[in-house]
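Shown next, in structure tokens, is the structure this report addresses.
Only one protein chain is missing; all other protein chains are in place.
Chains here go by letter, A, B and C, matching the order in which they are written, and residues are numbered from 1 within each.
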Amino acid sequence: MSLNLEMKHSRNVLVVRLNGELDHHTAEQVRYQIEDELGKDRYFHLVLNLKNLDFMDSSGLGMILGRYKKVSQLGGKMVLCSIQPSVYRLMEMSGLFKILPTFEDEQTAVSACGVAS
Amino acid sequence: MSLNLEMKHSRNVLVVRLNGELDHHTAEQVRYQIEDELGKDRYFHLVLNLKNLDFMDSSGLGMILGRYKKVSQLGGKMVLCSIQPSVYRLMEMSGLFKILPTFEDEQTAVSACGVAS
Amino acid sequence: MKQNVHKNFMELKFPSRSENEAFARVAVASFVSQLDPTMEELTDIKTVVSEAVTNAVIHGYENQEGMIYIRAEIDGSRISIQITDQGTGIMDVSEARQPLYTSKPELERSGMGFTIMENFMDEVTIHSKPGKGTTIYMVKFLKSHQQQKMAN
Partner (left out) sequence: MKQNVHKNFMELKFPSRSENEAFARVAVASFVSQLDPTMEELTDIKTVVSEAVTNAVIHGYENQEGMIYIRAEIDGSRISIQITDQGTGIMDVSEARQPLYTSKPELERSGMGFTIMENFMDEVTIHSKPGKGTTIYMVKFLKSHQQQKMAN
């Protein structure tokens, strides 16, 4: 409802743009959709573009960490980009950047995955 | 709080821009500020620019009708401009346009007062 | 696990201060947002909540502090909103419903509150007892059929 998800891909990188608010209610739907797409075995890396993510709480953190575990178990890379200040603050406080790199824009984020693979 | 008011003048026309939400709570403050300014005897006509008025209810209608009465008692003209669709709908339903002319932009509204005076 | 028809409700209680008019309409609109209404439907709901709450503040409690109660319910695409005060009540309800009728013209009231509620909602019921208080009960059916979305 209050979260809308756009997916695109760039070679072996799945790019997911999250628009709206990521909380416990919306995180479930995001989890299923990303898992579903990753299950198609077409992708290796995951970029989350948070440019239009206006709100996130710890349920969002949990969902992001969950995807990170899945992707890295299979040897892929996961990165974030275009994070708004309020979401950035929550992520920083939670120590998320110790494990997940973040980039200013989608293109840099996608290249970062490419270079690493 | 949720309503912010800008005033400017153009010869004998007082132009008031209402930004935010006009309800019973905010209408009082708007009434006082407009009455105060009109009390200075510098103006004759009143233009309400509603471009950034995002919400209005019947308390807003009452405030507008109150100003209309004051201004026209003294022989002045009062007009509206740049009304958003949702506010327009309320005004139309209430028959407000039978007594108050409305214009697309501020400049046309100001000229309309000038021409009439 | 999920029912076919989406049902939900919320109750709200707050003192009759004019600061709470904006809060009340935003709270109800935000509750109703889970049905994904159009902008126009959302504005209708904000407006009628604003009308009824303002009436409770001005007419019900005559600017003394009393409590205002709101109950909003969702049942499929049907939204019902009940707004209650324990204030002065209305002597003559059919007179009060008349367009342009107001008992407080000195406060620059337009007398259009009930007319707007009736125009924006599908059903408006007024229960009032002089000296006991007033309850406004309103129903709106959303045009957009969101139940399908909710059901899965």
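What we mean here is this: a residue touches a chain if its C-beta (ideal position, glycine included) is under 8 Å from a C-beta of that chain, and two chains touch if they have at least 3 such contacts.
These numbers come from a predicted model, not from an experiment.
Note on the undisplayed chain: of the listed residues A:Val13, A:Leu38, A:Leu61 or A:Val110, the one touching it is A:Leu61. Here the missing chain is touched by one residue of C:Ala27, C:Val93 or C:Ile126, and it is C:Ala27. Residue in contact with the omitted chain (choice from C:Asn8, C:Thr38 or C:Gln98): C:Asn8. Residue positions on chain C in contact with the hidden chain: 8-15, 17, 19-20, 22-23, 26-27, 30-31, 33-34, in rising order. Within the entire complex, the positions of chain A that touch the omitted partner chain are 1-2, 21, 23-25, 27-28, 31, 55, 57-59, 61-63, 65-66, 86, 89-90, 93-94.
To be clear about the criterion, only the chains that are shown with their structure count from here on.
Centroid distances from chain C, each centroid being the mean of CA atoms, peak for A. For the pair chain B and chain C, the distance between mean C-alpha positions equals 27 Å. Per-chain Cα centroids separate chain A from chain C by 41 Å.
Of all residues in chain A, none touches two or more other chains. Those residues of chain C in touch with two or more other chains do not exist in this structure.
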